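Some chains have been omitted; the remaining ones sit where they do in the full complex.
Letters are used for the chains, namely A, B and C, taken in the order the chains are written, and counting of residues starts over at 1 for each.
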Amino acid sequence: MSVTNDQIKLHGLKLEEYKKIKDLLGRESNLLELGIFSAMWNEHCSYKSSRIHLKKLPTKNEIVIQGPGENAGVIDIGDDDAIVFKIESHNHPSFIEPYQGAATGVGGILRDVFTMGARPIALMNSIHFGSPENSKTQNLLNGVVSGIGGYGNSVGIPTVGGEIKFNSTYNENILVNAMAIGHANKNKIFYSKAKGINKSVVYVGSKTGRDGIHGATMASAEFDENSDEKKPTVQVGDPFTEKLLLEACLELMKDNSIISIQDMGAAGLTSSSVEMASKGKLGIELDLNKVPCREKNMTPYEMMLSESQERMLLILEDDKEKEAKKIFDKWDLDFVVIGKTTDTNRLILNYDNKKVADIPIKALADKAPVYDRSWSKSKPIKNKVKVKDLKKIKIEDALIKILSSPNHSNKNWITDQYDQIVMCDTIQKSGGDSAVIRIHKKDKAIAVSVDSSANYCKADPKVGGKQIVCENWRNLISVGAKPLAITNCLNFGNPEKKEVMGEFVECLEGIKEACEFLNYPIVSGNVSFYNETNSKSIYPTPVIGGVGVIENLKKVIDINTKKTGNLILIIGKTIGHLDQSAFLQENFSIFDGPPPEINLTNEKNNGLAVLKLIKDNLVQSAHDISSGGILVSLAEMSMFSGLGLKIFKPKKLTNHIEYFFGEDQGRYLIEISPNNKSKVENILKKNNVFFDHVAEVQNDTFEIEKVLNLKIKDLHFYNNQWYKKYNGIN
Amino acid sequence: MKFEVTVTLKKDVLDPQGKVVSQTLKNIGIKNLTQVRQGKYFEIDVDEKDSSKAIDQVKEMCEKLLVNQIIEDFKIKKAG
Amino acid sequence: MKSSVIVFPGSNCDRDIAIALEKLQFKNSMVWHKETELPKSDLIVLPGGFSYGDYLRSGAIAAKSNILSEVVDAGKKGALVLGICNGFQILIECGLLKGALLRNSGLKFISKDIFVKVISNKNKFFNKYQSEEVLKLNIAHNEGNYFTNKEHLKELEDNDLIPIKYCNEKGEIDSNSNPNGSINNIAGIFNNNKNILGMMPHPERMSDKLLSSEDGLPLFLSLIN
């Protein structure tokens, strides 16, 4: 019984691809095998369009313990401590069912981290929605936010930060990227590579139901009017079971019974078993009658393709089953031996005493198609925007407009739905430049930040790619952390389109260049293509999640200004780049022009200088300058502390609008005591860092003489309005 | 006019609550229990005398807010 | 002082409370819910979290666990019992405290720093605080909207059984400073003997200066006689 052309297409495979399958099998495939191939060969699992480009990324240096290729990246932060982290997208499922889509996204990324032997210590996310006026946005926003909170809160991992952006490019295709960060002993990291023949393959966790069958295929298909019909594939998350699974796995990991462990993520049992076997260059044989099922009469096809959540596959050392089972019994979780490793190098599935599938592992993994898709060079916008009425606008009005816009409004409405404190190691919550999480019972911490700049990337993919890496680096520096490594989630449109593929290739070039220059390797990541609806692709949106280390907890810096009379210095040169700025977007609805240039030499030099000043105890608070420019960054510092600022007018740049709202890169604001002024200036001069005095801390009033005069409570008022109004809260 | 609306998870959709509830019932000694599935229940009172119009209104409420039709089904019944 | 922290599947503030207790030299044991015997202890804590996923009603399923009958016995005999957040919900479900914790009035999970005012310090748990003192604590819950009938409310108010109420930074108790809709801004209550306390805010989260405040520590200090 061979498969039909229709079935092949329904599985998202091209006819040429099926031909290749036939060659690899040496025969026609049956339906079950076709399903397995489609799951393994789709974009989401095989990275067929991105693989050759991802290879170019820098992934190694002295602190990298495990780069891309495992469930998550692992870095060394000194002593015996390792940090395990990864970011992953759940865009398509979240658009269909925002609560469950976002919740299961969080669940999936947590499993990627704890499969490696790490206790998750923090969650972050990057979420992008369409314009607030779009009729779908509010519901999606509410659903995603409560889904993220609902899952993380229940498992008891603090959600400590992230970013949220609105842009009409996401009207029909939102982005939900979740990042998890875990802590492990660097000598006790667990991997997915199988070893040894005739070892037990054990299924643990929830039972298998008919959830999300073809979910992985869905993630690789663009939406159209018929997407409604794909609805039943939504998976429902069970954070309670996740918590049990987490504790049970970590308990089992205390001794040496696990040879290999792999979560069942996209393409469930299929991808987890194939991945283990493929990495170990072994075969695997499963008895599907043993798979714990939730519903009666589930078929082998359904079992192999189900994406039921909260499940794991283990390979155990001989004679360890009994002890291991005790642990899973304690936590009320299924624990069933469903197969064994073999030396056949094949995936063999048996059901009702019949062999129902028999596929060479290589055919599913190494031999999966790899495409060098054609791409066209982007045409970066070069012409600067000319705004006639630029000087007619009042600086005070422009600031208020930006502070009260959806993209710059205070995000408490969201973050108050996330438990940010549970585990009692959160030193800095969301709202500042990076979240800071203490390493449990130690005197050190890590800092984490997640960033993206879709508008910049659209205008000039390569510059945009560089810019996000740098902005992320800056955010870590601003809290006093030494940036160590990143994970990335590459959200793009349809790779079969030349322009989209071009954006991808060029963004990646920018990312690569910046990472190499800053010695900031990429240790894990995820690619999400086909973010496209009715042939309209989203703006290229690479998201960077960076991790840094703070070796001494006394040296954590935040954006809270501390004391009246203190000085605020700006580090880095201000030219006044207004194109693509929040200023032009919020005041003139102009989304044009080139993004600000990145000078990697200055970037690194400025950052390292700030870090040195922090180490020398010369900085009392710090903030990087990003969207909105100097004035918005200063306002953010004031709103945090409740202290005002007396802001000086620029000495050189005569166009005040350009000075206060320009988005030149590589800049920071630092607060110093006047007593340390000459010391700080000397260090900066010695390191060839450009700096200037921009403001002085004072009580209560945020002002520029004769230009702007606002009370801090007014700033709060404007900054706090939007979410409340949008959600009809009084 | 009063209505009773029951909202249940679609068949095959995981019901984490029902699962835990039925396990707990077994643990505290309830026998013969095959399955529990948990749903929502609404009592809705509308100020409309025409019964078919009223039902339409309740249906609209379900579709617009009360029910997540991607994973849930619903039933409307006139209250005794 | 010896303390026991009961751990249910889904508890997630058990480690946090243990650390706060150990900081004050409590000899603490963690007790798994399947146990049938409580270690001898001066204080029994039911920690925060999502026992059994908060499914059915938060706290309802944990209230049926083996160890709870021991806790109920001990509580009735006068042992000090502290239920925080999910622990408070469990105390209500097992009948040691009266009333109900309903969904937050905004129907959203709320996690943030809030203020509470010490209404009564004449008890074992709050004697190291000043009366009327304003504390900054943290809440994180879905169902913290305390409700009870008029007679019981009067009983609570008349007998000094409400040790803390939600307020603002200045200590004003009003609807704006009520995060979840609790009747009379109630943030925690006692049983009649004042040996059993249930409260929604987390004192253990405010037991480390580096993280925020130490406003929670005197609560544990109060218990050390």
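Rule of thumb we're sticking to: a contact is a pair of C-beta atoms (placed from the backbone, for glycine too) under 8 Å apart; a residue touches a chain by one contact, two chains touch by 3 or more.
Values in this document were obtained by computation on a predicted structure and should not be read as measured data.
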item	value
Copies of each displayed chain within the entire complex, written as a formula	A x1, B x2, C x1
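The rule is simple: only the chains that are shown with their structure count from here on.
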item	value
Whole-Å gap separating subunit B and subunit C, where each centre is the average of the chain's CA atoms	33
Centroid distance [mean C-alpha coordinates] between subunit C and subunit A, Å	36
Residues within subunit A bordering two or more other chains	238, 240-241, 332
Where subunit B touches two or more other chains at once, by residue number	16, 20
Complex interface listing, subunit B residues touching subunit C	16-17, 20-21, 24, 27-28, 38
Residues of subunit C touching subunit A in the complex	9-10, 12-13, 15-16, 19, 34, 48-50, 52-55, 106, 108-112, 138, 140, 202, 204-205, 207-208, 210-212
Subunit A - residues contacting subunit C, complex	146, 149-150, 153-156, 238-241, 243-244, 330-332, 412, 416-427, 438, 553, 729
